[in-house]
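Omission of a single protein chain aside, the complex is shown with its protein chains in their original locations.
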Amino acid sequence: MKIRLDHVIKTFETFRAVKDVSLEIESGELVALLGPSGSGKTTILRMVAGLEYSDSGSIHFDTQDATDIPVRDRGVGFVFQHYALFPHMTVAENIAFGMKVSKVKREKAAIEARVTELLRLVRLEGLGDRFPAQISGGQRQRVALARALAVDPKVLLLDEPFGALDANVRRDLRRWLREIHSELGITTIFVTHDQEEALDLADRVVILKDGQIVQQGTPEEVCRDPKSAFVMKFLGDANVIAAEVRDGKAYASGAAIAVSGLPDGKAELYARPADLDWALQGPGIPASITRVLDRPDGRRVLATAETGEHLELDVEPERSVKAGDGGFVTLRRAKVFAV
Amino acid sequence: MRRNILPGLRLSLGVTLFYVGLIVVLPIVALILKAASLGPEDYWRIVSSARALASYRVTVLAALGATVFNLFFGLALAWVLVRYRFPGWRLVDAMVDLPFALPTAVAGISLTALFSANGWFGSVLGNLGITVAYTPLGIMIAMCFTSLPFIVRTVQPVLEDLDPALEEAAQSLGGSDWAIFRKVILPLLTPALLAGVSLSFARCLGEFGAIIFIAGNKPMSTEITALLIFIRLEEYDYPAAAAIASVLLLTAFVMLGVTNWLQARALRYTVKG
Partner (left out) sequence: MSAISSRRKPPRVGDQPLFRRALIGIVLILVALIIVAPLVVIGVEAFSKGWAVYRDTILHPDTRHAIMLTVLAALIAVPINTAFGVAAAWSITKFDFWGKRFLLVVIEIPFSVSPIVAGVAYLFVYGLQGLFGEMLDAWDIKILFAIPGVILASMFVTAPFVARELIPLMQAQGRDLEEAATSLGASGWRTFFSVTLPNVKWALLYGVVLCNARVMGEFGAVSVVSGNIRGQTNTLPLHIELLYHDYQAAGAFASASILALIAVFTIIAKVALEKQGAGRVQPAANSAENAS
């Protein structure tokens, strides 16, 4: 099922949550809507589900205009942030709910067989008789997914699917959701504020800010070529260094890097900690080391430039650096954005 | 048990136990002692006399009728107050408490005025051949009035706090409104409904002031148990009053136990296992 949003707008009271968003999602794709809170990502997901109606614009499923189709007829599976499991039903009853209330009548045995199959798919065999209060958060998450999948949805929508879970459980479930997606091939959209989650899991990442899409692309595209300072900062740690562009080069107190397509004038240079290096000789940004943080895969150096800017850079574990050392921060690569 | 850091346990618990003992426990014990002093045969003869049995019957049947009516009306009222907004809903919400705030004697005479043969409702119903005042129907209506707020006020907060995501989830799974109401909303309201029903029923069984004006109080037909106790007192038949009062007291305690058990059962899914 292909999904297309055309110029969708949604306002709550006076707050404009979604401003003119257009988006296409290919059949079978796994897409992440990534953004900070208030960026409108959940509202977009809820509009695709039919849990909110847009003020204007349209939403198409394949060629069908789904804008006004109520949620119960839209054929989407929705996994809620806090799972919204029915607390008075067992795990099996929760999963069977959609099949039992469906207009398509099913045999009791067929429903039971499907529940068993889904319990196996989400690896919860034997827990069918438990109540939601009696299982762990990660297990509840999987029940919610099984319940959504039970009605054979054309689209699967997940709202912050791992938001309420421990880091370990989260990593496991992420891998497992990816497996289920490749097994079922169902068009899937999930909302997250965690960039690592989006990059790990999604075929394509749609980055939102203040109700608008600021960039979209494969994880590789958005990581390697962030189009704005916001995306650069949102995707990971970044050093910001004041710079000046002159004749196709950006200069930042002693360091320089080639840029293209930027007018001369003030600019900001963005570099990940791994994009910077430490050297005893210039050319580079003169700085002194204030602290060294040791981590299993390397050393993070905190340095203060002569201009007063605080910089963070990653060096290999063998490098001998210590607080108080003076030297130069050199640029391996960087992104430059006009101010 | 954690160590008590705060002061005032002795004083506050002392006051509490003294007061509860003097005001609540002592009279109840005195009543039970009085009833127990009767001896089993006399006791049984009094509490199973034809007039007593007739009073239980009319009291329980009217209380059941009133509670069933209030179950539906109370649920509908709570639903309307929580889910819909219309001009004057705040006023309606406030008015629900009137039966609690209005003294029962006042309710009694005003219901009698409404339903007597020449009253506003009585005259209309009379034309339809329905007599309310001085019949068991009148008892039921008085009970409906005084116990109405119980179910509304126990269901309303639960309905308000119901996670909207549950309803959305049920909708996204294709459930019709009726299916969602029956399979998701109603079961989640059940503990509150049970609590409201038992409070309402207990109140109906014990109600006195609102009923005696409208009931007619004919022995064997419209004489409620509370009134029979009162009549025995006026006849200075204290043992009989004690015995019949002990039946009402016992019923109240059984109701308390049943309510707790039903609620625990209805909420067993929340127990972590």
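Order of writing sets the chain letters: A and B. Residues in each chain are counted from 1.
In this section, a contact is a pair of C-beta atoms (placed from the backbone, for glycine too) under 8 Å apart; a residue touches a chain by one contact, two chains touch by 3 or more.
Computed from a predicted structure; not experimentally measured.
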Omitted chain - touching chains that are shown: A, B
From B:L173, B:L188, B:A226 or B:A266, residue that would touch the chain that is not displayed: B:A226
Contact with the hidden chain (one of A:V191, A:L235, A:I289 or A:L313): A:V191
Contact set of subunit B toward the excluded chain (per top definition): 1-2, 4-9, 11-13, 15-17, 19-20, 23-28, 30-31, 33-34, 73, 76-77, 79-80, 83-84, 86, 90, 92, 94-107, 109-111, 113-114, 119-121, 144-145, 148, 157, 161, 163-165, 167, 171, 177, 180-181, 185, 199, 202, 205-209, 213, 226-227, 229-230, 233, 238, 241-242, 245, 248-249, 252-253, 255-256
Touching residues (missing chain, whole complex) on subunit A: 6, 11-12, 15, 17, 37-43, 46, 50-53, 55-58, 65, 67-68, 70-71, 81-82, 160, 191, 193
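Keep in mind that, in the parts below, only the chains that are shown with their structure count from here on.
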Interfacial residue positions of subunit A with respect to subunit B in the complex: 49-51, 70-74, 76-78, 80-82, 84-89, 97-98, 100-103, 130-134, 147-148, 150-151
Interface residues, subunit B side, partner subunit A - complex: 163, 165-166, 168-176, 179-180, 183-184, 187-188, 269-273
